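Note that one protein chain of the assembly has been removed; the remaining protein chains are unaltered in position.
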Amino acid sequence: MIGFFLILLIIVYGSQWVTAFSFIDGIASIPKALSWLVGNFYPTEKSLQKIPTILTKLVETLLLSIAAATVGAFFALFSAIFGARPTAFSKPLALFSRGLATLFRNIDVAAWSMILLFSFGQSALTGFFALFFASFGFLTRVFMETIDEVGLGAVEALRATGAGYWPIVFQAILPASQPLMISWTLFMIETNIRSAVLVGILTGSGVGFTFDLYYKNMNYNAAGLTIVFIAATILLLDRASNMIRRAIL
Amino acid sequence: MHARTLEAPATVGSSEVRELLKVERLTKKYGEHTAIADISFTVHEGEFVVLIGPSGAGKSTLLRSINRMIEPTSGHVWFDGMQVDALDKKGLRELRRKIGMIFQHYNLVDRLSVIENVLHGRLGYKSILTGSLGMYQAQEKERAMELITMLGLEEHTYKRADQLSGGQKQRVGIARALIQNPRLLLGDEPIASLDPKAAKTIMDYLKSIAHTLNISMIISLHQVQVALTYADRVLAVRQGRIVYDGLPRDLSLERVRDIYGADAGDLIIDTGDRHVD
């Protein structure tokens, strides 16, 4: 027990040294930041004029997140069918789709966006592909787990009736896993919005870029207002997703 | 086609009873381990065969080798004029259509309704397109309703399968198998997860289906007493081999002890007053 805490202490101290992090500075920054937050959450007349700009960009970011999650879910569905145990019909194909998903999942969205900047520059496509790759990787994994959970028994029974592969997929696997898959896709949209803000800051697009501009020009009222709108969108989306989940699960 | 099967329930005990299934020297090995070895037997039309034996004796493997859910290593199976072990993919589908199967854990699609689960039994007759889209003919739907009614599930027709009790789920499983118009029904421990009352209901249904609709049954059970009550014939398997093949009344207590070996201590066997027919 003492050994465990000693190791923990060494890790903490080492990490602190490597990152030049100071707990005192960290604690001191909290009240300052919170007072800034409170001070700038009051929208001023000037910042309120920015609302149309913020909203336009927010809608763009929202659509981007939805498109990336939806297209990601579509491809993840096939990849998961080829990779999950009850439905895999070819070993090389299963290994390939599992490997692909692992690769896409383990490169963070931020890294993807910096990679994709070379091909798509500051267009919305950088953000779309970064979010799409991350969504594809994550959704393939959870879809595979879903099929594994719901599949084996029903697949055995339908194989025994002489049913072919695709009828089994469409009549048993998909109806059984559809609700969970939709639920995960909704979760992915929410994650994508958070990530989209980050990607926007890195690549100069969407509402993330809008925030970054206000922030760098020290127009903190407008930056604060942007945060309010982003947070409200995420909270609303969370509400809506939960309502849909309650109806379908 | 269905109508004919329905209107003319076979008469059991008529002069000639045809052979439906013939298994010859069937063996399945997993590497070094032999699951079933050198198994031979025949099953006649409408015959109710119960498969007993300790767990791990090879009952599941044997059942699944008959419809080739498991590929046997060697040996032959003939079913209704087809040589099962020589069938190509198309022939195999045709075979599986004629053999229904029910399972210990029912293997239904939980989120779908009873009638949809029942209609799944028709997928073996469908093309990729009609099957994938779940397009069923009016006649098939009517047949599904008939079977649902016959098994006493009419008020649950549109309920989701996961809202049913175990016994009701197994009846859905039976309906799904029957809508295939099978000649043979394989049951892999169909009552092992049920309470005694539900188990009895299921066994009564199976027995009367066998005799009324002239469908042969091979049902594996671990309750010896139930086996003795319902079987026309008992097949006992031990360590992958058939150790008894005969009438239930000829199966003595000593033989049962022998079949189950060290596991016999757990069995409660009541040999008196058993055959109900």
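Which chain is which? They are A and B, in the order written, and residues in each are numbered from 1.
Just so it is clear, contacts are C-beta pairs under 8 Å (C-beta built on N, C-alpha and C of every residue); 3 or more make two chains touch, one makes a residue touch a chain.
As a convention for this text, contacts and distances are computed from a predicted model.
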{"item": "Name of the absent chain as recorded in UniProt (options \"DNA repair exonuclease\", \"ATP phosphoribosyltransferase\", \"MrpA C-terminal/MbhD domain-containing protein\" or \"Phosphonate ABC transporter permease protein phnE1\")", "value": "\"Phosphonate ABC transporter permease protein phnE1\""}
{"item": "Among B:68, B:126, B:211 or B:238, residue touching the chain not depicted", "value": "B:211"}
{"item": "Which of B:144, B:177 or B:251 contacts the chain that the document leaves out", "value": "B:144"}
{"item": "Hidden partner interface residues of subunit B, rising order", "value": "3, 6-7, 9, 113, 115-116, 119, 134, 136, 138-139, 141-142, 144-146, 149-150, 158, 200, 204-205, 207-209, 211-213, 276-277"}
{"item": "Touch residues of subunit A, complete complex, unshown partner", "value": "8, 11-12, 14-16, 18-22, 25-26, 28-30, 32-33, 36-37, 60, 63-64, 66-67, 69-71, 102-103, 106-111, 114-125, 128-129, 178-179, 182, 185-186, 193-195, 197-198, 201-202, 205, 208, 211, 215, 220, 227, 230-232, 234-235, 238, 244, 247-249"}
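Operating definition for what follows: only the chains that are shown with their structure count from here on.
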{"item": "Contacting residues of subunit B [partner subunit A, same complex]", "value": "67, 69, 92-97, 99-101, 103, 105-112, 116, 120-121, 123-126, 128, 131-134, 173, 176-177, 180, 186"}
{"item": "Subunit A - residues contacting subunit B, complex", "value": "150, 153-154, 156-164, 166-172, 175-176, 178-179"}
